[in-house]
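Sharing a structure here in structure tokens format.
Every protein chain of the complex appears in place save one, which is left out.
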Amino acid sequence: MASETSSSAPKRSLGGWALIAVPYFWLFLFFLVPFFIVFKISLSQIAVAIPPYFPAFDLGQGLQVLFADLKELSLENYIFLTEDDLYWRSYVSSVTIAAISTFITLLVGYPLAYGMARSPKEWRPTLLMLVILPFWTSFLIRVYAWIGILKNEGLLNQLLLTLGLIDQPLTILNTNIAVYIGIVYSYLPFLVLPLYASLEKLDGTLLEAAEDLGCPPWKAFWKITLPLSIPGIIAGCFLVFIPAVGEFVIPDLLGGSNTLMIGKTLWVEFFNNRDWPVSSAVAVILLLILVIPIVLFQNQQQKMAEREG
Amino acid sequence: MAKKPIGPVRRDYAPWDDPASVPFIEFRNVTKRFGDFTAVNNLSLKIYEREFFALLGGSGCGKTTMMRMLAGFETPTEGEILLDGQSLSGVPPYRRPVNMMFQSYALFPHMNVEANIAFGLKQDDMPKAEIADRVAEMLRLTKLESFAKRKPHQLSGGQRQRVALARSLAKRPKVLLLDEPLGALDRKLREETQFELMNLQEDLKMTFLIVTHDQEEAMTVADRIAVMDAGEIVQVATPGEIYEAPNSKFVADFIGDVNLIEAKVEETSETGTRLQAVHGNYVIDSAQSVSASKGETVWYAIRPEKVRMELGEPSGGDLNSAGAIVWDIAYLGDMSIFHSRIGEASLRSTVANVTRTVERPISWDDKVVLSWDRDAGVILTE
Partner (left out) sequence: MTRGPSWFNVTSLVLGFSFLYLPILLLVVFSFNESRLVTVWGGFSTKWYAELLRNEQLLDAFWVTIRVAFFSATVATVLGTMAALVLVRSGRFVGRSLFSGMVFAPLVMPEVILGLSLLLLFVAMDQARGFWTVMLAHTTFAMCYVAVVVQSRLVGFDKSIEEAAEDLGCPPVRTFFQITLPIIFPGVIAGWMLAFTLSLDDLVIASFTTGPGATTLPMKIYSQVRLGVTPEINAVCTILVGFVTIGVIAASLATKRQQVKRERDERAAIAGG
């Protein structure tokens, strides 16, 4: 009797409004307002001043000054972004690296999630915890751990040299390959968890029915398991792809000087060049690029919630 | 129709028949909409003090919404609800003198049985000693003395049900609301508990309102039943009347098993009505007078247990007597259900298996005569 028990918009008491108002106001002030400030500063110009941009907008100086300041805003920084190919190459390279890494993560994560879902029931909580545990350990530490493995005199090269598989140490650190490894490693739990959830829910009798109807197991996987796990695949891929595009730590520590990623470009622009207006413009464009997958992801999540609810 | 008592009359208690009696709970033209969906449609209902009243209907008929409006969890879109002469509009659930026993029991999982029962009393700032007395009384009443210190998850389903009951009774509410209270119990326990509920209600002299989809449960416990469908009340009457004198095909069909015979009115007078069955050649003579014109199609509702069955062929011309061929037999142990064909139509009759062996058993394809008394069924026009 779901329709009978679901209540319509309730009459709200003062406490009810306060409950909404406090987190609403907090997020509004510390999440939404900052974006408008970023947008505004992206239209300003760099200045040798504190803060290092112009115009600074001081409401205390009256409306006339404010209007005068408004006229100073321009799209100059955005034009600059199109002129210097560093920026658009960074965007393209970020999206490419994120996409390739997401695909590799899927290739690594699917067998893992599948193995977990098909393991004996009493193992599953433990396996699940083993996947979640790295998520709780520091991101920075996990990336750092790979430096010691991947560098020229690192553990991987030592191992391969000892085994006689190579004569010369491989150069992996400070290349894009190291970045792929770092992203796959760091974001693997994000992909495995939703994928495992959708695989675990899969009704085992469906596969038995398919086999009963004459479908061999490998074919049953392609025809039954894979299609039914697509929501999990999509959710997992979004959870890897979206944050990977804006990643900073991984390309900075594992990537080389020619690894271009927009998160790193923004960081350098901000901390090294101290050009706040341009880094704001970089952030605005990055946000615009990410809005599409974020909206797609939210829609997919909502659709899944509706189908289940 | 002369007012002859139908069904067992429980006690000397029928305030609904007395125009002078004042209702204890009154729904006045209550409507409840959820968006486009109308859960309860312009409904009026009077429930009297010390009555055991049942709201009966299928899922989505609006019965739960009725109860939740009385408890205060939903606000009527239109109309108002009165309790003991006072309007309840604007009174929040925690200030209403009614208590509810929830379908899921809704026991507080982090409190033991005692604390659950005492919870409502503590809200009223009752002195500690009094709370202890009342809790002890409730534990005794529901035979839970030895479980007082247990947490809900350490109890069986039947025990949880009794805790929920004790908790909702502890505050001695003006009305106890029971939302499908026995739905989670197995059949045997359910039947036992039904009788316990009835005794409890009589001992405590309280008003009980029960919501259920189980017609047997409603018939067992209630003084009166309101049968609901699609947000409206179809009939309000005692269990006996609901069963023996349903006012519509819906009620007749919803409660128990029934044969609905399509027939045309032949003649009608103050002393009775004659109908010609549409399928099969026989005439129904009923003691009921109806306001219908000759030739109009009506339905004659007759319960299977009121149909007699004998081997043989009809002598012709007899009233309330039809020749038929046995089509199917279901043997249920205590009784057997026969499906017999009369032309295109089929009629069910039940035979109680009062003896272990039968001399002339009726079998498949036997020719039989089905007959019934003049007041065995009711004529329904809607």
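We just call them A and B in the order they show up, numbering each chain from 1.
Criterion: a residue touches a chain if its C-beta (ideal position, glycine included) is under 8 Å from a C-beta of that chain, and two chains touch if they have at least 3 such contacts.
Computed from a predicted model, the values in this text were never measured in an experiment.
> Can you work out which residue in A:A99, A:I177, A:L290 or A:M304 touches the chain that's missing from view?
A:L290
> Using the definition of touch stated at the top, determine which of B:R95, B:K188, B:K205 or B:R360 touches the missing chain.
Of all options in B:R95, B:K188, B:K205 or B:R360, contact with the hidden chain holds for B:R95.
> Of the residues listed, B:A71, B:I284, B:I302 or B:A322, which one is in contact with the missing chain?
Touching the chain that is not displayed is residue B:A71.
> Under the stated touch rule, tell me which residues of chain A contact the chain that is not displayed.
Contact residues on chain A toward the absent chain are 7-10, 12-13, 15-16, 19-20, 22-24, 26-35, 37-38, 41, 51, 57, 108-109, 111-112, 114-121, 125, 127, 129-134, 136-142, 144-149, 151, 153-155, 158, 185, 188-189, 192, 199-200, 202, 204, 207, 238-239, 242-243, 245-249, 253, 263, 266-267, 270-271, 276, 279-280, 283, 286-287, 290, 294, 297-298.
> By the contact definition given up top, give the residues of chain B that touch the hidden chain.
For chain B, the residues touching the absent chain are 71-73, 92-96, 98-100, 102-104, 106-110, 119-120, 123-124, 150-151, 153-159, 167-168, 171.
What we mean here is this: only the chains that are shown with their structure count from here on.
> Please compute the C-alpha centroid of chain A, do the same for chain B, then give the distance between them in whole Å.
58
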